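With one protein chain held back, the other chains of the complex are shown just where they sit.
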């Protein structure tokens, strides 16, 4: 049975403290506010969805790499399922939006990644390849955690979005209890890895977490500004 | 609809030629013959299944690593599914045997890998980590290909195994059409990667393939001799 | 005997074409022009040197990872030497500047990487970890190639910098013949890897090269603007 509340273990709490007000900034970026009140121009939402589809491919890869580093088969399986979830379920979501918004898989494949998106993806992947396992899990955590909290907060503030809200599907996805359960499991993995780690590794993981939260803000920002490359 | 025949593309053919008589030796190892005619002592089968369960964890990891190296999301997905198949479907098989043969997940986790099993796993994993993509796929291919061909050959030679054959489930698994389709897809990936590779890479991949076939023989051998570590 | 001219093999030429005017933009960034004419504020130079010291650590890592992926021991050795060169020789350069500009190894270690610097480093490292060997070499190439060409061009345009030019040491380093020989060898490795690669891999490598050139421009830019994190 899915839990409807986030459980934040001690190490995740410490990560949150390190982020200072960056966490709140990422939660309240103008893009999010416009998404929530329905005023977000559809071009920005389309831009966001297409970039996000590619981001999720990197999230999939990060989960696959972590799976291959886990020792216990149950843990391998959880991260494989997470890899597949990012790829399949979210692509399904994107396919549906794709029909509405006018893009398909080929458009996604040919998309030029924005600087902020590419930077976020590479931050995750490098850390998963060569960081300690704690750092690897830490770079992944902000995305689902922040979205879960956001989904819940928006529902509390605004109530369940009405069927004619332009972004109703998006808002419902991240307020879903299944998504809370998923995030809670990931947070538990983070805690378990922290238990196996010394102080230096924990500090690096907190910094890696902070960087991911910064990139969450910058991900909204790239969609908000339809960020081009400077050259 | 699953294809019931193996399709062997040119590069896979060239790999087969490089193996010389090692491929045939792996197909006709005394362990296999005893498995087919039902004379294999149950202790050897139990030993084999337990070691195989751990081998499949490494096969899972190899698929996960390859998935994270693929560029196209469809390819990522196929290798994630292959990773999960190795872990879930095969563990299901092992769980069933486990009840019959008296072992559970904890026994598997605490098992000492035999020298041949460990060497095979590490050969796959190193190649997936740092070899060219062609080499990575080449080290994976012998296992499903050899088992598919074996399953088909035994069925042709011996007919469908009767329900009271001591190893009927095992024999049926690898003669299954779904397994043929899976192997055909893997062989097609091997071919596609070969098309993208120069002659030096192709030669290294053929050698890596040969080494995996040798390890297939050595895997039967470790179960046949219940191989201990020499020290 | 070191060659004093860059030799640009065909694949490197094709990479250059893909960059369009980004290559020229990176060569003529205001930071570079101010560095060359001596008008660059010392604070910007200091900022640049400190960030560059950390960039070189990542360059070292990229060379180490490539070394471990090379097959021939002579190639392994060349990339190990390149790894060490980036770390030792360049740190020596930085140490000297450090005394002048007031920073030491601890300051470097505690430095917050700018967004552009971190993004560039991670682009290199991810590609070295999971890209084809051609892509791995392609992400590394722009840095020494661009600096070599820049060093030579500035010397041609401005003549040898006088001893009282504020950035004389920096300018002389990259105009040095030994540096040309190094870049020529790297370009030859790029060509050899291209010979072993199919069209899709070559296209990905060209794009990876282009991204590195963009990051070269963005590296000047982060030092020019003393780039903060947006949150």
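For reference, chains read A, B and C in written order, and residue numbers begin at 1 within each chain.
Operating definition for what follows: a residue touches a chain if its C-beta (ideal position, glycine included) is under 8 Å from a C-beta of that chain, and two chains touch if they have at least 3 such contacts.
A quick note: this is a predicted structure, and the numbers were derived from the prediction, not measured.
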Option from B:54, B:69, B:91 or B:129 whose C-beta touches the chain left out: B:129
From C:65, C:119, C:138 or C:193, residue that would touch the chain that is not displayed: C:65
On chain C, residues whose C-beta touches the chain left out of the figure: 57, 60-62, 64-65, 67-68, 72-73, 76-77, 80-81, 83-84, 87-88, 91, 105, 109, 125
Touching residues on chain B - with respect to the absent chain: 21-22, 25-26, 115, 118-119, 121-123, 125-126, 129-130, 211, 214, 217-218, 221, 229-231
Touch residues of chain A, complete complex, unshown partner: 68-69, 71, 130, 132-133, 195-201, 204
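Please note the rule applied: only the chains that are shown with their structure count from here on.
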Closest chain to global C-alpha mean, per-chain Cα centroids: A
Same vs different contact residues, chain A with chain C, by half of numbers used: same
Remotest chain, chain B as reference, centres from CA atoms: C
Inter-chain centre distance, chain B versus chain C - centres from mean C-alpha coordinates, in Å: 44
Distance between the centres, which are taken as Cα means, of chain B and chain A, whole angstrom: 36
Whole-Å separation of chain centres (CA-atom averages), chain A against chain C: 32
Residues of chain B whose C-beta touches two or more other chains: 68
